[in-house]
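Just one protein chain is left out here, and the rest sit where they should.
Showing subunit A:
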Amino acid sequence: MQTATLPTPVTQPRSAPPEPVGTGVRSFSLTINGAEYELNVAPWTTLLDALREYLDLTGTKKGCDHGQCGACTVLVDGKRINSCLTLAVMHEDHQITTIEGLADAQTGDLHPVQQAFIDHDAFQCGYCTPGQICSAVGMINEGRVKTDADIRELMSGNICRCGAYPHIVDAIRDVMQLNPTAQ
């Protein structure tokens, strides 16, 4: 008759890291289009999701959510960035401008780039347009554009699935008062 031997119990060290503290909802405020907004969101909320899902600022679009299409472009302290690749909590002390904030708040007049997109029929479905316009405003601020080729290169982070690129270039060139034959 065999006697069964039980395996010696081994006390395994817990391999899981300690439960992190501070992973829960954080309260902070963001300054968007000149107004202060209170937010209560988890730290893994992207700026894009904060705008769209928590603040009802749905002008900024989610395209690829991977920084490849530019539909989510907003301006942070005047500089264009992809709002899908940054966390809302990282922008507590920044001035954020979205497509909703470009028109003149007093008169309601459209921003010159917005007006130029209408004048030049620079979109078809319109989904990429808020990102295109914010990107163009940021690019004009950067002051690096002299030619159409510069516009195409420096707008390459904004994809237009409808292929409205020629009219987008026309609209931006018009706002910048560039010579269309400049190479």
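Everything that follows uses one rule, which is that contacts are C-beta pairs under 8 Å (C-beta built on N, C-alpha and C of every residue); 3 or more make two chains touch, one makes a residue touch a chain; residues count from 1.
Heads up, the rule we're going with is that contacts and distances are computed from a predicted model.
Colleague: What name does the UniProt record list for the absent chain among "Spore germination protein (Amino acid permease)", "Xanthine dehydrogenase family protein subunit M", "Cysteine-rich domain-containing protein" or "NADH-quinone oxidoreductase subunit J"?
Modeller: UniProt lists the chain that is not shown as "Xanthine dehydrogenase family protein subunit M".
Colleague: For the chain not shown, which residue from A:32, A:57 or A:81 touches it across the whole complex?
Modeller: Considering all chains, including the one not shown, the answer is A:81.
Colleague: Kindly note down the residues of subunit A that lie in touch with the hidden chain.
Modeller: 17, 20-23, 26, 42-44, 46, 65-67, 70, 73, 79-82, 85-87, 89-90, 135, 138-139, 142, 144, 152-158
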